[in-house]
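I'd like to ask some things about the structure below.
What follows is subunit A.
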Amino acid sequence: MTPLTLCLLLSCGLFSVGLAAALTRGNAILVLLGVELMLNAANLNFIAFWRFSGGPASTGVVFVLFSLAVAAAEAAVGLALVIAVYRHQQSIRLQDAVRLKG
Partner candidate 1 sequence: MILALLLITLLILASAAVAMVLRNLIHSALLLVLSWCGIAAFYLWAGAEFVAFAQILVYVGAISMVVLFAVLLTRPARDAELSVPAVTVLRVAAGLMAAGMVASILGLAVLTTRFSGAATRAPQLTVKDLGALLAGPHAAALLVTGVILTVALLGAVLIAAPAPAPRPEDHS
Partner candidate 2 sequence: MLGTGLLQGLAVTAKNLVGSFHDPARLPTLEYPEVQPQLPEAYRNFPFLVSESAEDPMGTLRCVACQICEKECPPQCIYIEKSKDKKPDAAGKQQIFPAVFVIDTSVCMSCQICVEVCPFESIKMDQVFAIATTERFGSLLLTREQLAKPNSYYHQIHPTEAAEVDRRLAADRQAAEDKAKAAAAAKSAAPTPPAKPATGGPAA
């Protein structure tokens, strides 16, 4: 197995863990964290291909930097949403957030 394959398997595993968490857990914060993990898995791929492609292009690194910024924005907005939902429902379980009107 080449290192590249191992890297890709790592990112694939991380993505699945994040996906499983996002699908099974009822807690909004954990779902958000699962989504973050999936984002991270994508970043891992970028870096792995940049490292092992052997080409001069550094687009992978640049893309990961942008992705980090977007992940930060996503976390900020997502957690703000969680707090807003909590204020209405007194709960952060996604099953409880069923009313459209707060």
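Inclusion criterion for the candidates: all candidates are chains of the complex that A comes from, given by their letters.
Here, a contact is a pair of C-beta atoms (placed from the backbone, for glycine too) under 8 Å apart; a residue touches a chain by one contact, two chains touch by 3 or more; residues count from 1.
These numbers come from a predicted model, not from an experiment.
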{"item": "In-complex contact of subunit A, chosen from 1 or 2", "value": "1"}
{"item": "Candidate 1 partner contacts - residues on subunit A that touch it in the complex", "value": "2-10, 12-21, 23-27, 29-30, 32-34, 36-37, 40, 43-44, 47-48, 50-56, 58, 61-62, 64-66, 68-77, 79-84, 86-87, 90-93, 95-96"}
